[in-house]
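For this depiction, one protein chain was excluded, whereas all remaining protein chains were kept in their positions.
Entry: chain A
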Amino acid sequence: MATSTVSKPPRVRTGKQGSTIFLKTLMAVTGVIFVLYVIAHMYGNLYKLFDGHAAFNEYSEHLRTIGEPMLPRHGLLTIIEVVLGISVVLHVYSAVVLWKRAKAARPQRYAVKKSIARSFSSRWMRWGGAFLLLFVIWHLLEFTNPKINVGDGGNGAAIKHDPYMLVVHSFNVWWLTLIYVLAMIALGMHLRHGIWSAAQTLGFTSTVRARTIANIVAVVVALVVAVGFVIPPLAIAFGGIK
């Protein structure tokens, strides 16, 4: 153990809730909620978009009526939106606090520093996460509550209430498709490190075997989600769906 020549005075202690591990746990739990949602969302896209105009719009309408009459119209969706909304706030809050803490923990950087073990994906968690946040906002403004219309050919009002046409018109615009492809690469990378990291943060990887499994699951889910999400936009962009 290192002995000291100069000593810092003992510090005031923070509570359990202020600790870095608590923040990490918050990030991991909200991250898992996102992962579950994202898988369901991807499945929904793939499941109906290829079945054509009527089937997709019917599915879109169905999402709004699930649980009726127990729940009001749009009830389930509202619940999901609230849970996701709170999760985003907590996830981003923890990310920002931990980012700041990390910066303060090493005020002077090394002149030479090698990275030996970290994955490529892990380098992009923070900036990639910020990009995902912007993307999510854009995505909501475009499809959930259309404020931005891309590629509507002047009949924006008409297709606002026609989810299928809204989607198809949008992805006929090349730069929009490009944004989505980039975002899904970012998402895949975020999940590659995030799922492994969440398993570790939640304490599921206390053996070598469990660690290996967590890493494999992270890679598989990341690939499935990223590929699953880019199929519909690419299919539209390259004329598979009209």
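What we mean here is this: contacts are C-beta pairs under 8 Å (C-beta built on N, C-alpha and C of every residue); 3 or more make two chains touch, one makes a residue touch a chain; residues count from 1.
Following the convention adopted for this analysis, contacts and distances are computed from a predicted model.
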*For the chain that is missing from this picture, which UniProt protein name fits: "PadR family transcriptional regulator", "Amino acid ABC transporter permease", "Acyl-CoA dehydratase activase" or "succinate dehydrogenase"?*
"succinate dehydrogenase"
*Go through chain A and note every residue touching the omitted chain.*
1-8, 10-16, 18-21, 23-25, 98, 101-102, 104-119, 122, 125, 193, 196-197, 199-208, 210-211
